[in-house]
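With one protein chain withheld, the remaining protein chains of the complex are depicted in position.
What follows is subunit A.
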Amino acid sequence: MSQSKVLSPIPGVFYRRPSPDEDVYVNEGDAVSAGQVIGLVEVMKSYFEIKAEVDGVIESFAFENEDSIDAGQEIAVINVK
């Protein structure tokens, strides 16, 4: 089974939830489809959606909600279906 790494295209603050009061977009072990939003990166007061590029299952997240992140860092690993 191959794996797909989701990289952050930009530096900023990583969020796993659409807003503080809502649930996380996805949990580890959840199935996702290509194009599905799995997190947000806030950069200079703008929000950039982080999307899965493949259909699969979330293996792991490398960052917690509200962690600082650099461009090119790995956000999550998806086991490709």
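Throughout what follows, a residue touches a chain if its C-beta (ideal position, glycine included) is under 8 Å from a C-beta of that chain, and two chains touch if they have at least 3 such contacts; residues count from 1.
Everything below uses one rule, namely that contacts and distances are computed from a predicted model.
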Protein name, per the UniProt record, of whichever chain is missing from view ("biotin carboxylase", "Sulfate transport system permease protein CysW", "ATP-binding cassette domain-containing protein" or "ABC transporter"): "biotin carboxylase"
Hidden partner chain, touching residue among A:V24, A:V43 or A:A62: A:V43
For subunit A, the residues touching the chain missing from this view: 10-13, 19-21, 42-46, 66, 68
